[in-house]
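Note that one protein chain of the assembly has been removed; the remaining protein chains are unaltered in position.
And now, chain A:
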């Protein structure tokens, strides 16, 4: 199973309801207790204990937060750029637009690569979801969603289906048919149901499960066949804008970022919030794991991208520049993790040296804000989608 971030999650009878479930291990008044996630929520809903008020609870939380920062600082003995001093700087960096995909009638909001390394799916504000062979720039499939602002789309690992959703508060899965005459919308399967817009979705290791994040502040794991909710994740206090699964093949964690400026790491089995980071000054628009799974990067409206290490449990790098004023909407790493590509709301894409913390290149080309940036599965190129209705492949 997971090589790196391995979590000892226990299964067994809950201390409260005695059902066999994945348990959350927490300490209450220095006593360890093992409650299932449902009981934890119920306990929280029971209202305040005697003598507690919302303010005292908040004050206690704040003091815990301060203590947490103290503990984190204790083991921080060196900065990333210091460690990176011994590495050679990167040379001149040249990347050009190799393909321009035109065909969307309105802003491109999201895109995803297929595992075959050349196909992509993209979704836009006009409700259209298009599957392209990016190499030949041919459109292969097109689906019209019943809603506008399709903010999330994902390609299934098998390459046989795509998932998408947005203002309809749902995530729907469309199996891709090779029969050109078949209406894809007919085979649509409605999987997820949220109480607010769908901001991001991703298949887990197979076509059978989907992880979604929503403007209602929760993330959820769904079974595709039955549409059943397998697990829900509560802990954000505002819209959740993005999520990313840990790259470990047998990984059990994912990270989410939202408008509450927090990035939370979750355990998929128990639903527990395992780690939380709050150093951004504004909404976190996008989160992405570092290829090794030991860290993740975030892009935010405060015009910075930051790198958080999971083992050291802290922020380890900030990627910012005076001349970068507008927020970063999307980030992704190159295959080796040395480069971070970030798309910004001022129509540019900045390429950062992850280790040294410096900017390596700035790419112009889009005529409106860049909404999504993704590196291809084999790292040969990356694709950017923009509000100028086009997608570009850079290499």
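A few notes on this one:
The rule is simple: a residue touches a chain if its C-beta (ideal position, glycine included) is under 8 Å from a C-beta of that chain, and two chains touch if they have at least 3 such contacts; residues count from 1.
Definition applied: contacts and distances are computed from a predicted model.
Per its UniProt entry, the chain excluded from the display bears the name "Regulator of G protein signaling 11", taken from "AP-2 complex subunit alpha", "Phosducin", "Regulator of G protein signaling 11" or "4'-phosphopantetheine phosphatase". Only one of A:127, A:235, A:299 or A:343 touches the chain withheld from this view, namely A:235.
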